[in-house]
Structures are given as structure tokens and as C-alpha cells.
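Working notes, beginning with the structure itself.
The complex is shown incomplete by one protein chain, all other protein chains being positioned as in the whole.
== subunit A ==
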Amino acid sequence: MDKFLWLIPALPLGGFLILAFAGKYISRKAVAIVGAGSICLSALVMFAVGGAFLSGMPENAVYTQTLWTWFEVGDFNAKITLSLDALSLVFVFAITFIGALIHIYSTAFMEADRDYARFFASMNLFVFSMLVLVLADNLLLMYLGWEGVGLCSYLLIGFWYEQPANGAAARKAFTVTRIGDAAMAIGLFMVFQQAGTLVVSEIGANASAIWQPNSTSVTITALLLLAGGLGKSAQLPLQTWLPDAMAGPSPVSALIHAATMVTAGVYLVARMHTIFALSETARLVVAVIGAATLLLAGLTALTQYDIKRVLAYSTISQIGYMFLALGVGAWTAAVFHFMIHAFFKALLFLAAGAIIESLHHEHNMFKMGGLKDKMPVVFWTFLAGAISLAAVPLVSAGFYSKDQILWYSWSAGGGNAVLWAVALAGALITAAYTTRMMILTFWGESHTPIGHLPGRRMTMPLVVLALFSVFAGFIELPHNFGHFTLFSDLLHPVLPETFMKENIPSEWLFQLLAALATLGGIFLGYYYYYQKPSRIENLRRNGLVVQLHRFWFSGWAFDALYDRMLVKPFIYISSINKKDITDKLYTGIAAITGDMYKLLSRTQSGSLRWYIMGLVAGAILILGIQIML
């Protein structure tokens, strides 16, 4: 089966090419068939190849396929080689399967749009880039996918290009992630200098021979790679682009937040775990950034009005959990949470898109309300996504994945009490903002009349994703009940076992506390937004709360900070020197020459008396000099 591997990325690429070149000339129906069909076919190939991979695990647990040698200079060579192992299989599954559902949804969602073909062309290219990213066997090819993802996010966030704000959001996304990418590129140079190769498996196999554990060079290398991950995954301090990225159509948000782009950083760190494993400092940095981000983004989500912004900040926060897990060494837990998160976050964004469209492009949750009975399918599926996001105990997939991370953030080798406490607080906050969002959107009075309801092409993906959001968690059950470890067993050929500390308290205790945190968060949301909304009014009168609210609402003022520290100075420096100061050097030389010419030309006055006087004065001077000497 491994010879069909190339088809998985090639089909979306083919879709892109057809739509880019012929999109103008074919009917909208054909556009939909090509656009969504290419991803669906890719998903089918993935099931076939993945099935073969799982049933007859190849010897070294990896399928590889070399397509051609990209380039070769001296002792450097980069090949276009795809490789599929368990880790990439999980990602390919999420990308193609969820991607296919999003594409099917989009065929209806974007139906009225003028640029139907351009939309699907960009979406297909997005899926293609992400597939290259996760299937690449070397870091350079991964970088190709990595940058391709950046380009596609630019194209899709700025899809409705006529509004300047959308263009600005698209530019911001590209530029901010590019900062991380530049650091990552330097990381690649370092890896090559030290390891002499960019092939991931070779680096992994020789990592401990190349680098001393905890040496400066391995830490720097790891941190540079991490910087790339922080950009794409919207983690501190490069998280500012993601909330603005919702300027694109809702299916784009679903794709960016669930299946592609933001998970790239998680993939990179998991993929390069051998390097991170060698540096304690780097892992600690990963964990701390994850913890800080999840808390910061969670509190921000609590204050937003726009439903898509709530979801955007919740993504940042959930990715924070994944980074936390990676940092403490719970590699498989991070990947598990990635997969579950992909299901429920795609679901939430698609459902939110359906709501927004039915409410005539109303984004503000406070103007929604009462949709429970009016949009039943959306309500039930959104509820399924919401319980998974809030990690409602036992019945949601999100519980199983998040509970693991909470447990490991204390008990795994890199875990400690502070990280755990932050993660627990994050769980409470997550439940609170999720409940707030649910109540504001679906309960209470209706504030906006609804238009037409979403059709079957939009609801079908919602239902499928809802099922996965609830049931997908059962493939990995905690050690103390069920002890069913299908998912982590699958990944263990690639990712190491989580190293546990000794003498840790019982896992039951942690699960109980996690459950309590979730329920507490739900109660808080229920209490303030359903039972006693007047309490919110009281809070609004408190000056400190208002200040805090404003601060959180702005995303902890990061935008203003960067604007003042980086953007404004850059524009200022650039604009004062528009005429290029170095040119003054040359115009100065020209001006001096001109002045000297004017000075000398004065002597040529045409007056005979002056000339004679000059002659005489010169003669006296020469004679004088001769006499003196």
C-alpha cells in the first residue's frame, strides 16, 4: 500500500490545480465536486493506506516513499520523501477526515459567494500543505508545508479581500507566524550543522550521540524549533494573530483551528521529541509557555462577546494544554488531546458558522439567544462539542483527553504542582466560558430573527463530528478504570512512554478534582448568566472588575504592546527615511562640485583688468617664493 502514499497529498494538490486554472470555466457544481471530492478521495486513500499500515505493521513501523531528489549540494541533500508512521497517521487522519467534512459543509456554506472556485482552490492547497507538513520525512520538506500553510492562511483569512480589516488580519497572521518561521529556519541551520542531516529519522536515531544532554547547543536548537511552533500554534508570545484570523469564512476557521495550521507546532515538537528529550530547559519552557497560554487565553475567552472570538481564544487555550503535555513529557497525551480537540473545535466552528449565517452575520452572542428550539440540530451538535470542550466527566471525549494531561502535569517526569494547579484552574475557566457561550447563544430570549436553516450538507458534518466529539474518547481510558490504551499503544513505536515520578498520589483524586473543576465552572457560568444575571450587573459597577475586564477583553493588551514596541517604530523609521539618507552623500558631492564650479566661474568675468591683475599677482607670488627660497 505504501506506493499509494503520494496520492494523499497529490489529490488535494490536483484539486487546487484544476480549480486554479479551470475554476473560471466550470460550473459551480463542478467546482464543488472537484473541491470537496479531492479531499474526500484523499481521506479514502488515507483509510486504505492507514488500514494496511495498521493491519500489517511494517518492520520499522514506517512507510516511506521517495518521489525525487529536491536538490543536492555538496554534502547537503534534500529529498522529496514522504513518510508515514503512527504519529503522522493520526495527523493525516484528522486533516483529511475532518478536512473532508469541512469541505462538504463549505459546498453549502459558500454557495452564494462570488469566488466559489477561489475558495475551494485555497482550501485544497491548505489541506495539501498541511499534509506535506506532517508527511515530510525531512525538516526542509516540512518547512515547505509549513510555509505553504502560512500562505494559505493568508489567502483564506483575507478571502473577502475588499474589506481592509480582513487584509490586515491576513497580513498579521502571515507576518507574526513568519517571525517564528525565521527562528525555525535558523534552528534548521543549527540542526544541519550539528547533525549533518535534516532527515528526521536520522536525527532521531543519532540525537544522543550528537548532543550532550542538557548542553547549550541542544537547548538552543530546541528553542529555535519551538519558536516556529509557537508562531503557527499561536502560543505566547506569538498568539496575537489567531483571534483576528476569524476574519475569514467560518469553514476556514474550522480548518485552521482544528485540522491544520495551529496544530503544526504540536506536531513539530512531538516529531522532534528526541531533541526536546535531551534538554530539560527546553521542555520546561514548553510546559511553562503552555500553562501560561492556557490560562491567559482562557481568561480572555471569558470576556469576549463575539462567538468566534470565544472559540478562537479557547483554541489558544486548548493548544496550551497540548504544549503543557509535551513539556512534561506526556507525548501521547498531547497528541490524543490534539485529535479530540480537532473534532470538537471543527464542530464548534462549523456550528457557529451555521448560527451566524442564519442570524444574518450576527457575531455577538448577546444578540443571539433562544436558539435552542429554533435550531435543534445545531443546538444538539453544538452541545456535544461544548461538553467536550468543557470536559464534562465520563460522557465527553474531551474529558478523557484533558484528564490525562491534568494527571500528567503533576505526575509525569517534568510535571509539578504549579503546572497542575494552572491546568486545573484552566479547566474551571474553560467550563465557565463554555457554559456562558451556550447559555447566551441558545437559552434566554431571542434577540435576532433567524433566516433560513442550514441544509443537510451543513448538518451532516455537524452530526458526524458530534458523534466523534462524544465517543472518540473511549479509545484511551485512564489507567485506573478500563485501562484501555489503544491510542497510546498505537503511538508508542514513535513516541516514548511517559516517564512517571515516584510516590505520587492516587489518580482517583486527580480525576475527582478535575471533575469538580469542570462542574464548578459550569455552575459559575450557570449561576451568573442564567440564574442570577443581575450579579453581572453588580460586577460591572466595580471599577477594578471593569478594568480587569477591559484588560482581558483586549487579550492582555498584547496587540497594543506590539503595536507600540514594534509596528509603530518600524513604520516610523521606514517613513522618515523614505527619501534614503545615503543618497545625501552623493547629492552632497554633486552640490559641492556645483558650488566649486560657480566659484571658479566667477573668476572668468571677461574683465581685462581682473585678468591682468591676476597675472601680476601670480607673477609677484612666484617671484616672492623664489626669493624667499
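We take it that a residue touches a chain if its C-beta (ideal position, glycine included) is under 8 Å from a C-beta of that chain, and two chains touch if they have at least 3 such contacts; residues count from 1.
Operating definition for what follows: contacts and distances are computed from a predicted model.
Q: Which one, "Metallo-beta-lactamase superfamily protein", "NADH dehydrogenase subunit M", "Amino acid ABC transporter substrate-binding protein" or "histidine kinase", is the UniProt name for the chain you do not see?
A: "NADH dehydrogenase subunit M"
Q: Quick one: say which of A:305, A:366, A:474 or A:570 touches the chain that got left out.
A: A:570
Q: If I consider the whole complex, including the chain that's not displayed, which of A:28, A:171 or A:549 touches that chain?
A: A:171
Q: For the chain left out of this view, which of A:192, A:380 or A:471 touches it?
A: That would be A:192, which touches the missing chain.
Q: Sort through A:27, A:582 or A:604 and give me the one touching the missing partner chain.
A: Touches the omitted chain: A:582.
Q: Would you mind spotting which of A:91, A:105, A:119 or A:154 touches the chain that isn't drawn?
A: Answer from the full complex: A:154 touches the omitted chain.
Q: Mind pulling the subunit A residues that touch the left-out chain?
A: Looking at subunit A, the ones touching the missing chain are residues 20, 24, 68-74, 76, 118, 140, 143-144, 146-148, 151, 154-155, 158, 161-164, 167, 170-171, 174-175, 178-179, 181-183, 185-186, 188-190, 192-193, 570-571, 573-575, 577-578, 580, 582-583, 585-586.
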